[in-house]
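The other protein chains are all here in position, but one chain of the complex has been omitted.
In this document, chain identifiers A, B and C correspond to the written order of the chains, with residue numbering beginning at 1 in each.
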Amino acid sequence: MFKKILVANRGEIAVRILRACRELGVETVAVYSDADRNALHVRYADEAYNIGPAPARESYLRIDRIIEIALRAKADAIHPGYGFLAENPQFARAVTAADIAFIGPPASAIQAMGNKVAARKLAMRVGAPVIPGVYDTLDDFAIVQAADEIGYPVMIKAAAGGGGKGMRRVDSSDAMLSSLARAHSEAAAAFGDDSVYIEKALTGVRHIEFQILADNKGNVIHLGERECSLQRRHQKLVEEAPSVVVDEKMRAAMGSAAVNIARAANYVNAGTLEFLVDKDSNFYFLEMNTRLQVEHPVTELVTGVDIVKEQIRIASGRPLSLRQENIIMRGWAIECRVTAEDPFNGFLPSTGKITNLQEPTGPGVRLETGLYEGMEVSLFYDPLIAKLCVWGETRAAAIVRMRRALSEFQIMGVSTSIPFHQKIMESTNFIGGHFDTRFVEEKFEMKHGGSEDKERVAALVGALLTHERRQTALTIPPTNTVSGSSWRKHGWKT
Amino acid sequence: MFKKILVANRGEIAVRILRACRELGVETVAVYSDADRNALHVRYADEAYNIGPAPARESYLRIDRIIEIALRAKADAIHPGYGFLAENPQFARAVTAADIAFIGPPASAIQAMGNKVAARKLAMRVGAPVIPGVYDTLDDFAIVQAADEIGYPVMIKAAAGGGGKGMRRVDSSDAMLSSLARAHSEAAAAFGDDSVYIEKALTGVRHIEFQILADNKGNVIHLGERECSLQRRHQKLVEEAPSVVVDEKMRAAMGSAAVNIARAANYVNAGTLEFLVDKDSNFYFLEMNTRLQVEHPVTELVTGVDIVKEQIRIASGRPLSLRQENIIMRGWAIECRVTAEDPFNGFLPSTGKITNLQEPTGPGVRLETGLYEGMEVSLFYDPLIAKLCVWGETRAAAIVRMRRALSEFQIMGVSTSIPFHQKIMESTNFIGGHFDTRFVEEKFEMKHGGSEDKERVAALVGALLTHERRQTALTIPPTNTVSGSSWRKHGWKT
Amino acid sequence: MKYTVLIGERTYEINPDANHTVEINGEPHRVDFRNIEGSAFYSILIDNRSWQALVKREGDEYRISIDGEMYVVNVQDERTRKIQKGLSKGAAASGEFALKAPMPGLVRSVPVQVGQEVPQGQGLIILEAMKMENELRAPRAGTIKEVRVKPGDAVELGQTLVVML
Partner (left out) sequence: MKYTVLIGERTYEINPDANHTVEINGEPHRVDFRNIEGSAFYSILIDNRSWQALVKREGDEYRISIDGEMYVVNVQDERTRKIQKGLSKGAAASGEFALKAPMPGLVRSVPVQVGQEVPQGQGLIILEAMKMENELRAPRAGTIKEVRVKPGDAVELGQTLVVML
């Protein structure tokens, strides 16, 4: 086992990894930007080093500094978390070159799966279904011919792509040539590589992914699926495990496809295979995420496996202690990604200081967070501020528990996505399991309007606080703090 | 299902039950004493009613007031929690007489199992092993004869007893008559009934209990065992599920004894059968607790069953949806009872205001608490202030997780048992599973003495804060708050 | 003292000095209102109904969260209300309004032109910040007077983007 692990990340995921290390008895090193000096991950780690100014490119993306600090602090491993450098093969390579273990897949696997066309070809080679499309580099004329064969609508995507850039949907043959021209130029601008490919545009599909674990002895298992269809602009909002549309047979088929692809890629460590599933339960491999996934807790809650600890064990050279037959999903888990965004205002990022915080707890609730009172939510980093996860015996039990936990979660200082999550948990479509990847954007609407009862209480509280201030003002000099009241008006007393 | 449930309790267990109600969509009524106006359970409930002054006998033990409020608020059920009125058959009877459902066993079962001698006889009738002893009302001469047959040491116990009162251990025949005389008078004073019985005093035993659930259709199942041997003066301190000394065969035997006793008592709702287990794995029925147990969360964590929700469902007349074969224990759970007591000073109760609070969270951690910043911990009620529970894949994983969670739990304002729990989690005897009910009192010692490193940091913090105050005093008038510092002294900067 | 409380478009008349009760829009209620020990949390029992409020004062306004729902609350007593009534009539609904960048970012598109009449809620600017595109909307109906940015411009926090009349 490692003696000291550097966590090259911030926020809730850094704290998550530091907790795993503390439980494993491994010493920890945090790195932080100027904006994060007081962050929880800095306080939680055994050692902490500044790596530069607030912007990520000057701190959390600085490969050179991170490795320099790992060497200085004598860390023998680095965990990249997700985001930042987690899927950067240069980083994995530089870490390994410095004789430090990289807690993640080998650089070659990151690179191989990073090319979307190469990944799909690899999936096809092992017989995993992919979305009907043309993955070869063809000239535009051949692509148009192929599109006619596949049938419209089709998606044009950049081969080196990711994050929706260079992606466009084409509904008919007429628009194909002009769209291809624009896709080429966008791809060239974004990735320095103008090659594109086409895929059939599927509608009414779900986004379902499989978690896999692979050791460096060739053992590969999967931990079942996660349902991630609730998205907005390709950002996941709510995830659950298992999925209502996956039965045992389908799980076995998709799981074995996932394991076969990972094995063909010589994959080691934790990874996620993303699939689209259509209404007829056909599934298609989409891409692989070669890192720990944001939504890994839902899998942990239903399987009982601690994925971060497994990552660390695998990276330290240990064989998997789990076999496929040990993996049994029990109950149901849901995660809400709580972000500092205003759901009533087009999810506009919200910044400011967290002045008050009340966190949910109790049965079946797991909160992953880097929040604290006094924290500044800035625009430098991802708006994700907490992941609220629940487990229940059934999906229904998990949904009502999530409602309960959301009602307990109070954050003052920034707008958050909590009202959105509350609305989702009340939505009959969500409760019935009827949704696809377009659900949030096409069929879901956020409207203001709390209950009349609550508004009346708010009015009363405002009046009583003002009343108190008026009376206090006569005796002591007024301050700007709101506190200390204990006020009572009883017609009669119990 | 019920429409509105009154929770006749306070503190963490009231909040636990209110959470279950909120998840079930049932409205809730809290009751509170004058000392608890600001308590979490008051704020969490939909309605709240004052029931009298701080002392429990004038508030939480007032059967008349609680029923009056239940009727006024139109509650159709009452949950008693544990302690207070939970095992008072008059309360159960009065609730039922007011046409309100009692979420617990029938009064007759509370009464039957409340008499320790009657409970043991019932156990013997169904063939469950009990501690060798004499449970008939004999004259003292006959008792001495019986003691000689059983063999010393023996325990004299009050038939109507509980909580250790009137209980005494006798090591030889010589002391028997005088001890009996004193036991009679103590029992008469404490319970108004001087009858006593004797039992063989077992040494090196473990306290292991079984959770059962019984519906009113005659279905009875058990949810496996809890290990509760870590006690101090008959107060449990740490519990776990399962137990290291119970294997599948023993679990089946003890579980079936538990189920048989409950069935013979016509028991309905949740209950707990307590056993002693000796070094040779012989088990003996001790007594039954006819209520929700403090330590129920460890069973919930390993079985996935929500015991409080099951209690409510059973009381509303529903049959058990679970069968014995559905109950599968998975992983390991540990609970630490965090109390406001000073473990370095003979567990002296500690009172005061909670000025600061940092609660543990993250993977596998469940906190049951009624704590909040500003709360007054008083001597009116039980010193239990929080239950910290963890789940891990294995016992070892649970122990290291508990250490991690304890290290995150910061409470300022009262002394707590947290250092004791930390010491237990580091103890080789505990880690090895080697302990019995006398372990804490006989083999465990609390010594002061943090690490030198930490003391040095404390010294530095004190000096820097004083330094800051000295400098601030020159410009602004001093206050008694400690805050606002941001101080930095770097030989060089990273 | 009676208070007039404004939340959104609704008005509440609250009199804490009524005989033994608090009057809300003329109806009497038993009220027990407690601060949780110097924090921003309050517990309120209204006729034994229990509520929790989390309060932040911002100038003359309160932001009050009741069991998670957020309300912006304005309180006026009888005197100040009479004074303000004369002054502020309709002020919010007319006059110049400057849309400022709520964060630094990159202008992706400007779907309005000078002279255009826009309804309330019309998107005025699409601003890219972090990984997201954010639509900035008209807070009320009006006419576009100036457009000070164009697609591709990098803007600072607080920079004026569009001016409406």
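Just so we're on the same page, a contact is a pair of C-beta atoms (placed from the backbone, for glycine too) under 8 Å apart; a residue touches a chain by one contact, two chains touch by 3 or more.
On a predicted model such as this, the values are computed, not experimentally measured, just so you know.
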By the document's own contact criterion, which visible chains does the hidden chain reach in the full complex? A, B
Touching the absent chain in the whole complex: find that residue among B:V7, B:L406, B:I424 or B:V440. B:L406
If I consider the whole complex, including the chain that's not displayed, which of B:R57, B:R233 or B:R323 touches that chain? B:R233
Considering the complete complex, of B:N216, B:T351 or B:S427, the missing chain is touched by B:T351
Interface residues of chain B toward the undisplayed chain are 163, 233, 235, 345-349, 351, 355-356, 358, 379, 381-383, 406-407, 409-410, 412-413, 418-419, 422, 450-451, 454-467, 470, 480, 482-492
What residue numbers in chain A mark contact with the hidden partner chain? 30, 37-38, 42-49, 73, 353, 372-375
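Basically, only the chains that are shown with their structure count from here on.
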Judged by C-alpha centres, the chain sitting nearest the middle of the protein is A
Could you find the two chains linked by the most C-beta contact pairs? A-C
Can you name the chain that lies farthest from chain A, using the mean of each chain's Cα atoms as its centre? B
List the centre-to-centre spacing of chain A and chain C in whole Å, with centres computed as mean CA coordinates. 32
Averaging C-alpha coordinates per chain, one finds the centres of chain B and chain C separated by a number of Å equal to 48
Touching two or more other chains in chain B are residues 49
Residues of chain C that touch two or more other chains sit at 32, 34, 38-39, 41
